[in-house]
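Take a look at the following structure, please.
Only one protein chain is missing from this complex, and each of the others stays in its spot.
Right after this comes subunit A.
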C-alpha cells in the first residue's frame, strides 16, 4: 500500500470493481493519464470503459467535424440536426465523457496526430490510436519508445465485423499470481514496425488470417495514399494483386488470405457496433491491466471476427522462432 487512501466517494462508486482488482490497482488507475487519437466507434467504447474505471485523466484528439456517419456510430454525441453545431468530434465526446464520471479529468488536444513530437507523449502513461494509417502507427509507436519512461502504446482497428488490436508495452514486468506464490514475470514487446517486419513464413502456423489481411489492406492504403477506410469494391483487383505479390515475397500460400476476407475489409470499412463493443472492451481491460500491473497482459496482437466468433491472441515478436 502506498500513497493516499481512496476517498469515501471513490470507495462507494468503485465498490464492485475494487472487488475485482483491489484498492491498489484502483489507486494506480486514478493516477494514470491516457491519450486517445481517432474517435471512431471502437475508440469511443474504449473511452467509456476507462472513464468508468476511473483513470486520472483522458485526453481526446480528433479534429474531424461531426458527420452523419460519425453520429451513427457514436453514443456519446446527443442527436442534433445541426451535427453538433460545428464542434469537433473530440469536443463533443469530451462533454459527454465528463458527465460519465466527474472524478476523471477529460480534455481535448487539438492538432494533427503527426504534429505531436516526442515530448508531447511524455505526459501520458498510455497512448491509443484508432483507425490510423500505417505511417502513423509506426511513428507514434516510435515516439513513445524514445521516452525514458514507459508509455504503453496501443493501436486498434475495426472494419466490417472484425478487428485488430496491437499492443507495445516495451519491457514490462509484472507480478504473476500462481496458486500459492507470486512470480515476477518479464515480457519484451517489439514495436509495431518490428512486429510487422517479421517474415510471414517464420510466423507460427495457423496464424490468424486477419493478421495477413490487415497488412495487405494497410499496405494498399499506404501505396495508394488513401485515408484509412477510403477503399471500395473498385479497388479489389489491385488489392488482390498486392496480396499475391506479398504472398510470393513471403512464400505464403495465397489461400491464407482469402478473397472474401479481403473484400470485407476493403468494401465495408464501417465499424459494426457489436464488434466495436467487443474490441473496446478487450482494449479497456488490457489498458487497465497494464496500468494496474495486475493480470497477464495481452502480447501482442488480438483479433476478433464475428463470423467465426473467435477472439484470438497472437504473439508476433522477434524473440519467437
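Operating definition for what follows: contacts are C-beta pairs under 8 Å (C-beta built on N, C-alpha and C of every residue); 3 or more make two chains touch, one makes a residue touch a chain; residues count from 1.
Please note the rule applied: contacts and distances are computed from a predicted model.
Engineer: Using the UniProt record as the reference, specify the protein name of the hidden chain from among "SUMO-activating enzyme subunit", "AP complex subunit sigma", "Zuotin" or "Ribonuclease P protein subunit p29".
Structural biologist: From the listed options "SUMO-activating enzyme subunit", "AP complex subunit sigma", "Zuotin" or "Ribonuclease P protein subunit p29", the omitted chain resolves to "SUMO-activating enzyme subunit".
Engineer: Looking at the full complex, which residue from A:61, A:155, A:276 or A:317 touches the chain that isn't shown here?
Structural biologist: A:276
Engineer: Can you say which of A:12, A:68 or A:237 touches the chain missing from this structure?
Structural biologist: A:12
Engineer: Kindly state which of the options A:87, A:190, A:228 or A:284 is in contact with the chain not pictured.
Structural biologist: Result: among the candidates, A:284 touches the missing chain.
Engineer: Touching the hidden chain in the complete assembly: which of A:57, A:74, A:141 or A:231 does that?
Structural biologist: A:74
Engineer: Write down which of A:25, A:58, A:90 or A:291 is the residue touching the left-out chain.
Structural biologist: A:25
Engineer: State which residues belonging to subunit A touch the missing partner chain.
Structural biologist: Counting only subunit A, the missing chain is touched by 5, 11-26, 41, 45, 48-49, 52-54, 71-79, 99-102, 160-161, 176-179, 206, 268, 270-278, 280-282, 284-285, 288, 294-296, 298, 302, 304, 306, 308-314.
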